[in-house]
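Below: one structure in structure tokens.
Heads up, one of the protein chains got dropped from this complex, but the rest are sitting where they should.
What follows is chain A.
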Amino acid sequence: MTSPGWPAAFSGVRLHVVSGKGGTGKTTAAAALALALATGGKRTLLIEVEGRQGITRVFDTAPLPYEERRIAVAPGGGEVRALAIDAEAALLEYFEMFYRLGMAGRTLRRMGAIEFATTLAPGLRDVLLTGKVKECVTRTGRDGRYVYDAVVLDAPPTGRVVTFLDVTRAMADLAKAGPIHSQADGVVQLLHSPQTAVHLVTLLEDLPVTETLNTVRELDAADLRAGALIINKVREQWLPDRSVAPAADGRIDTARVRNGLAAAGLDLPAEVVDGLVAETVEHAVRVAAEAAALARLDSELAEPMPRLELPHLLGGVDLGSLYELAEALVAQGVHVRQTSGASA
């Protein structure tokens, strides 16, 4: 089952992980979510970890350094900051902290030594990235309050996200002792707590739905909390429900369409009417396929999941329309609970 809306429990979540099949709109949805959560005077942090500068593309700003920067103002006086975590820089930073490499660090990086080390132990990269995320989530200011009301992570795609979040398993690859282990314990705790939710972006198409269902099962097996389904690029359905099935089958009463057009003041040549009818058939086939995809989510999910929807923007996504998407999320109930002080 899926049910529309944002459950109350999510307004207390501090780390919103956003994943989904490649290209379904993870970065867009994460950005819209960060804006929505910041609405009304909150401060959120949007993090990306794949070194692709996806955030700057969406917000149309210059590439982000490895540093938290304000990138947008939210309606009602909130703000969104952004951070692109660079795994290699994070590894160097980490080594610096414990081993004082000095200048050699940069040379090593140029030689590809850092990349090599993370290739040898892929889990190392993930542990460092999630470690930095945790630091941001739990950071407090002088007043003892959290610096960020919520953190949104534009996470790796569904194929990799569970491995990425399963820090416990990654640690098994790494040496048994050392500073990295003590750091990882805190990360594990955060990721498996109700303070974290993993939202999955999907389109109503066969492949993304299949991946979503698989990922929900994998998350469950790894004892991670699935959050909401974010159905992206939801297109307008103009045909009434009862007309969809016959139209998808090609059964459209052309004479009725022609008369209706005439009544609306349009007297069109036969080939234009035929073209309109052909477009209507395609529209109906798509609507039917989307309904089937949603029905699959409804029937194959073992546990009910909340569902949010983002409209398909015909003109594409730009900074202005990102606010439209954020507004759509707010209208579906997305918000952050007033934070009390940090308790950790």
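By our rule, contacts are C-beta pairs under 8 Å (C-beta built on N, C-alpha and C of every residue); 3 or more make two chains touch, one makes a residue touch a chain; residues count from 1.
We take it that contacts and distances are computed from a predicted model.
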Task: Leaving aside the chains on screen, match the unshown one to its UniProt name from "Anion transporter", "Electron transfer flavoprotein beta subunit", "Carbon-monoxide dehydrogenase (Acceptor)" or "Peptide/nickel transport system permease protein".
output: "Anion transporter"
Field: Contact residue for the chain not shown (choose from A:Asp60, A:Glu135, A:Asp223 or A:Asp274)
entry: A:Asp274
Statement: Where A:Lys42, A:Arg81, A:His199 or A:His283 are the choices, the one touching the absent chain is A:His283
- prompt: Among A:Thr2, A:Thr56, A:Gln189 or A:Ser243, which residue is in touch with the absent chain?
  reply: A:Ser243
- prompt: Which positions on chain A touch the chain that was left off?
  reply: 21-23, 52, 95, 98-105, 107-108, 111-113, 116-117, 119-122, 124, 173-176, 178, 180, 206-207, 235-236, 238-240, 243, 250, 253, 256-257, 259-261, 263-266, 268, 270-283, 285-286, 289, 314-316
